[in-house]
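In this view, the complex is presented without one of its protein chains, the others remaining in place.
Think of it as A, B and C in the order they're written, each chain with its own count starting at 1.
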Amino acid sequence: MLIFGAAAMNTKADRVTVAVGVRATVRDVLVALREQHPGLRFALPNPDTGRLAVNQAFARGDHEVKAGDEVALITLLGGG
Amino acid sequence: MLIFGAAAMNTKADRVTVAVGVRATVRDVLVALREQHPGLRFALPNPDTGRLAVNQAFARGDHEVKAGDEVALITLLGGG
Amino acid sequence: MMKAPPAAPPLSLRAAIVNGPLTPQAEADVLSLVSGAGGSGLAGAVLRFEGVVRRNEADQDRGGALRPLAALNYQTYDPMAQRELESLARGVAERHGLRSIAALHSRGRVRVGEVSFVLIVTAAHRAEAIAGLTEFIDQMKQDVPIWKRPVWA
Partner (left out) sequence: MMKAPPAAPPLSLRAAIVNGPLTPQAEADVLSLVSGAGGSGLAGAVLRFEGVVRRNEADQDRGGALRPLAALNYQTYDPMAQRELESLARGVAERHGLRSIAALHSRGRVRVGEVSFVLIVTAAHRAEAIAGLTEFIDQMKQDVPIWKRPVWA
């Protein structure tokens, strides 16, 4: 999964691997991310408010992630 | 008294004369203006809401106008 | 001993009434303020409003119906207009904590599509800049003795 901003700086990486079951939803991925990468919890205080982009578009919590999808964690933004 | 904008266009003049008594206030001038220049009433529907500048500064209704003062009728503005 | 307060940031105020349309050159002649304000890194927001003469204007002699315009002729009451612009700039800058305000307004004829008014405000953050710009324009239309006379097409 792609990560950016402070999440990437703190982790010193621009991507992390998250293991999820088949037919995992966006919400499943956020929960797994929080459990498997404690260092990213600061950027994701609550899986319910976290946002993922799937294939470069914001995806809802019930969206199902498929193998090969490009998944990105959209943490607090800083444009402008 | 100096007039501007639509008031001046309709009157085809950039000043009008208003006769007032001694110790006349701004409000007295506005009432006299309305009486003596019916053609300006469209720009001054009510003397209470009319504004005069005396010597290039907005003056309150109770301000006393003196001989030699520069008096200007500040009708609806159109800057911008 | 009392601590000296931090040096007050320089507040820059400019107001000018110029003959004819506001061109980039006319503006540059009056201002060198925006690049200065930006370049220091003190102002995070630079907001610039440009008023352009529109091609239609309500004709009060025809019940307010829109009518094609050739130009507007701006009449200013001098020097009161200039002084009111300055005092408005000072008041708005103080009330909103702006770093600078520059206001230019045309006098005389400005054709359709040409610029008759430019306002530039700078501030630490955008919220102050937007609030200050909005208040300046609203208040200018109340208090700065400038009138427009339509020149119909």
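By our rule, a contact is a pair of C-beta atoms (placed from the backbone, for glycine too) under 8 Å apart; a residue touches a chain by one contact, two chains touch by 3 or more.
Nothing here was measured: the structure is a model prediction, and the numbers come from that model.
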item: Where the missing chain makes contact, among the chains that are shown; value: A, C
item: Omitted-chain contact residue, chosen from C:Ala15, C:Leu31 or C:Val46; value: C:Val46
item: Per the touch definition above, residue among A:Gly21, A:Pro38 or A:Gly79 touching the missing chain; value: A:Gly79
item: Selected residue (touches chain absent from view) among C:Leu11, C:Val30 or C:Ala124; value: C:Ala124
item: Touch residues of chain A, complete complex, unshown partner; value: 2, 4-6, 8-9, 53, 56-58, 72, 74-75, 77-80
item: Residues from chain C at the interface with the omitted partner, ascending; value: 38-55, 69, 112-113, 115, 124, 126, 129-130, 133-134, 137
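Simple rule for what comes next: only the chains that are shown with their structure count from here on.
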item: Rounded Å distance, chain A centre to chain B centre (Cα mean); value: 69
item: For chain B paired with chain C, centre-to-centre distance based on mean C-alpha positions, whole Å; value: 27
item: Inter-centroid spacing, chain C versus chain A (mean Cα positions, whole Å); value: 46
